[in-house]
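Excluded from the complex is one protein chain; the other protein chains are retained at their positions.
For clarity, chains are labelled A, B and C in written order, and residue numbers in each chain start from 1.
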Amino acid sequence: MDFEFDATTEDYRKRLLAFMDEHVYPAEAGYHSDGWEPPAVLESLKVAAKAAGLWNLFLPGEHGAGLTNLQYAPLAEITGRSPAIAPAALNCAAPDTGNMEVLAEFGTPQQREQWLRPLLDGTIRSAFAMTEPQVASSDATNIGTRIERDGDEYVINGHKFYITGAMNPNCRIFIVMGKTDPDAERHVQQSQILVPRDTPGLTVKRGMTVFGYTDGDHGGHAELIFENVRVPVSNLIGVEGGGFAISQARLGPGRIHHCMRLIGMAERGLELMCRRSLARAPFGKPLAEQGVVQDWIAESRVRIEQARLLVLKAAWLMDTVGNKGAHTEIQAIKIVVPSTVEWILDKAIQAHGAAGTSQDTPLAALWAAARTLRLADGPDEVHKRSLARRELNRYRSRP
Amino acid sequence: MDFEFDATTEDYRKRLLAFMDEHVYPAEAGYHSDGWEPPAVLESLKVAAKAAGLWNLFLPGEHGAGLTNLQYAPLAEITGRSPAIAPAALNCAAPDTGNMEVLAEFGTPQQREQWLRPLLDGTIRSAFAMTEPQVASSDATNIGTRIERDGDEYVINGHKFYITGAMNPNCRIFIVMGKTDPDAERHVQQSQILVPRDTPGLTVKRGMTVFGYTDGDHGGHAELIFENVRVPVSNLIGVEGGGFAISQARLGPGRIHHCMRLIGMAERGLELMCRRSLARAPFGKPLAEQGVVQDWIAESRVRIEQARLLVLKAAWLMDTVGNKGAHTEIQAIKIVVPSTVEWILDKAIQAHGAAGTSQDTPLAALWAAARTLRLADGPDEVHKRSLARRELNRYRSRP
Amino acid sequence: MDFEFDATTEDYRKRLLAFMDEHVYPAEAGYHSDGWEPPAVLESLKVAAKAAGLWNLFLPGEHGAGLTNLQYAPLAEITGRSPAIAPAALNCAAPDTGNMEVLAEFGTPQQREQWLRPLLDGTIRSAFAMTEPQVASSDATNIGTRIERDGDEYVINGHKFYITGAMNPNCRIFIVMGKTDPDAERHVQQSQILVPRDTPGLTVKRGMTVFGYTDGDHGGHAELIFENVRVPVSNLIGVEGGGFAISQARLGPGRIHHCMRLIGMAERGLELMCRRSLARAPFGKPLAEQGVVQDWIAESRVRIEQARLLVLKAAWLMDTVGNKGAHTEIQAIKIVVPSTVEWILDKAIQAHGAAGTSQDTPLAALWAAARTLRLADGPDEVHKRSLARRELNRYRSRP
Partner (left out) sequence: MDFEFDATTEDYRKRLLAFMDEHVYPAEAGYHSDGWEPPAVLESLKVAAKAAGLWNLFLPGEHGAGLTNLQYAPLAEITGRSPAIAPAALNCAAPDTGNMEVLAEFGTPQQREQWLRPLLDGTIRSAFAMTEPQVASSDATNIGTRIERDGDEYVINGHKFYITGAMNPNCRIFIVMGKTDPDAERHVQQSQILVPRDTPGLTVKRGMTVFGYTDGDHGGHAELIFENVRVPVSNLIGVEGGGFAISQARLGPGRIHHCMRLIGMAERGLELMCRRSLARAPFGKPLAEQGVVQDWIAESRVRIEQARLLVLKAAWLMDTVGNKGAHTEIQAIKIVVPSTVEWILDKAIQAHGAAGTSQDTPLAALWAAARTLRLADGPDEVHKRSLARRELNRYRSRP
């Protein structure tokens, strides 16, 4: 047992921290989108990140930086300190990361050439269209969208919403989850298929806000209508019925990334809370000397340390025993990290007074992001129930 | 001791509930402001409210409906079920209510004629400019804005922010808090003065968002700059040095109103949580039969009942022993109600999944309003400290 | 709506507060039972209470003081400040109160003569034997104990535990709940029957501790074995099959009493927390000036105020619309009061350091009592589920 980062990780951390100071934080002041697409400055940040060798860090294997989950996790944490900018600047932003992983692992050479290459180059964006308005997002087997074969084409009909990134005009390709065979066994009914944005019959109906935010930095969340959308059969990813398995494969790394970025958000919130507490002295006494504020700061530090270790252990398990062996821990971090970080950001907001709820600090937007992650991939409650069942199973057969 | 509403209250409740069904809820779908002013439909709602005899209910005495705090409180709760519409429709929205109370109690006949009358008629709106960016809003004695006499005029210089309603172009008059004598005893340094919106030197600099929302339904929150703003001495409210006392006087009723509207918001959230739980059945079982959701519902009901009784008792105390005698209870409701309601709304959001965070339900906006009230009039922590000191004082002199 | 106590209540409160000062608090220091029966000093306190006209206050109607629930509730609160002594001194201690209510309402003249009279006189104690080790105490319909008619006798067989007061040798009579007809409809299978302590076949097996305490002040909690215990048919209370209904009837007042005593316990805890905070100054600063301690004190005050109002409203509802009409509120106070009071006592203990966990303050024993009440009459979770279902029912039939 050893709690030290390896040399590769430390080297990347050092360079990434410098990049944050030099490029990312200075860009924050001007980085705000009222609409549905990222600010123009993002393009120059991407150029700088490529030049600094900080590009596609998330992706293991030949197509990316080749880091393990345990090596990438501390880097994802650092990007989470400025989550609207840094992940996109480094081409490490969701949902593109998951889509690139899927194409790298399951895509045909043609699919990789056509879609993975521009995604890896950062010239286009993508979205993953799974969630539906009439179906609990936690229950993927219930999806209503149909993908029906008709000769050399698949015909797609369905209704999706909360599709992250889809309002961005530069989002050129959707990976769509739907049912190719509703009568098959429960976990092989679904397939995933590539649908270019400009395919006839696909309507990006509207953007959906998140607590008043458009989330325009990555294009926001869209409602999509698929009406007799036709794509060639070569657009299918993997095999018919493989959609559920592919979506499970992307879950593990995605949760590590999300959770480590959340840790970074919490660190940012804690830093802002400390700085504000030192700077403000209502009633003649710095907030930093108020017992209640000290309690928030101490609790925040303690909770961050615990949460980070659990995420790192989950990453280590994924590297050593695989997605399946890390199941409990991956579920555990999904349960504990968003709510923990939400709590810390709430206290940071409180320490800032009204300003903490406004556009004058990043805190309110960070909070909204953390809050939303208590729901993304299914509400925490569903994951708790599942984790509890596994815990109980340990005792079912033992007297 | 008796927990039944009197006949007057019951009569108003009945009529107001009918008004909500007939006018307010139907208006909700179309009631959304992307900008900084209320939707046009508000004007027709105001006509309907006047016709229904549901106008200026908040105001005791001859200028208003003449209700006690205890009689008005349950009506404020009902308007809180649709807080973006109902209070404004009934001319019972903050901060106009407090401003009207101040003008009715402390205004000169001329001030009442010029500003109270159009406010009572609902033809203009107003704002209360106290909070400053460099000063803790909980510490009114620290205010930096200067109000200096120069012949027949006062000259105002200062910087205000988070001034609710000030972005609304129909907000024609500001009551501004500033110091007329910084060298006087601590609580008589401040004065309040009327400043029309179009006075030279007054700049409405920008709107401030709240968790991404403009709060445009009542005009949003503005940052204001006062640079050598000149108004006639007759614009002073009350006497020089009376500003702090006037602001204390408005606090009591304001908190009752806010807290009762919050109770209404919580009831709305609980209703939506129940309806959603009955309607959705992920994994084949209605949410309403999930133990965790039942726990949220029961906790919500129990917390609402407790909080409501405490607000009603505070209102009763204000009516029977006055603002000062009700001090502890007024502080207690400020401490407990916003955080309680925030908790309930959070659970209602969780029961709705991603949709709960979007514009498709009122929940996210209600949540942001409740969250903000944990900071308005000073953060909860300041009020807890003050209440604790009073509690401790009971034992200081007793062995 | 009116939040003032009536004159009768105020008169009793005044006299009871004087009795506490004169008799109860001074007795606390010497009042400790290592074994299973109350200290001898209790008898003289009972004499004093009778003399002061503070006897059987709990009992409405001709047999007792004739107070309403709303009148008795504030008196129960006061006795709760010293719950090991005051309720027993005033002959208002559970489970005798419930047993006396049952005998007064459902007993035959002979039963009343034989058992109610000495209970009213305070010469004997009693217990209520319902809970069983193999059955969830929240599910009364599941009870395993059998009461079978055999000629002029009933024969009782069963196993009970956690029977409060039964270890006290002065506990002369048990009211036993069991099934007379296991095949009848679910709520008419049970009956209640009087079993004198010395009946052959009844074994008081052992005392059961509560967090290390014997709870010896009222005799502790016993495990009982009934083996062919025979009593005359005249010992049946009410009719065969009436047991469930009788047990429901005693629940309402019992919960009011328990909850109001808990409020008194919380007030005691808060007082001790305040006094300790003023008296101790680790690191040179009184605890009373520590922000975190102030936060505890303020939260305690606010929670107490809310909880008390809810219990008083439940009492008022019982008086005005009856046990059934007050169902939701009676359940609500069972849910909220024990956990609230437990929280307050935990903070009071923390403010006392190690001493707070020892016999040197009443806090640890008060805490154990509050903790246990989260389980008595069924765990909170069962009551929450039931309350949630009623809440949900409001929306089942309404679109």
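Convention: a residue touches a chain if its C-beta (ideal position, glycine included) is under 8 Å from a C-beta of that chain, and two chains touch if they have at least 3 such contacts.
Quantities reported herein were computed from a predicted structural model and do not represent experimental measurements.
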Among the chains in view, which touch the chain not shown? A, B, C
In the full complex, which of C:48, C:155 or C:208 touches the chain missing from this view? C:208
Which of these touches the unseen chain: A:50, A:159, A:187 or A:385? A:385
Pick out which of A:256, A:270, A:348 or A:373 touches the chain that's been left out of the picture. A:270
Residues belonging to chain A that touch the chain removed from view: 1-6, 70, 270-271, 274-275, 277-278, 288, 291, 293-295, 297-299, 301-303, 305-307, 309-310, 312-313, 316-317, 328-329, 332, 335-336, 381, 383-385, 387-389, 391-392, 394-396
Just the residue numbers, please: which parts of chain B touch the chain that's not shown? 290-295
Contacts of chain C with the absent chain, listed as residue ranges: 131, 133, 135-139, 142, 161-162, 208-214, 221, 280, 282-283, 290, 292-293, 350, 353-360, 364-365, 367-368, 371-372, 374-376, 379-382, 384
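By definition in this document, only the chains that are shown with their structure count from here on.
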What's the distance between the Cα centroids of chain A and chain C, rounded to whole Å? 53
Scan chain B for residues touching two or more other chains and write them down. 293, 381, 384
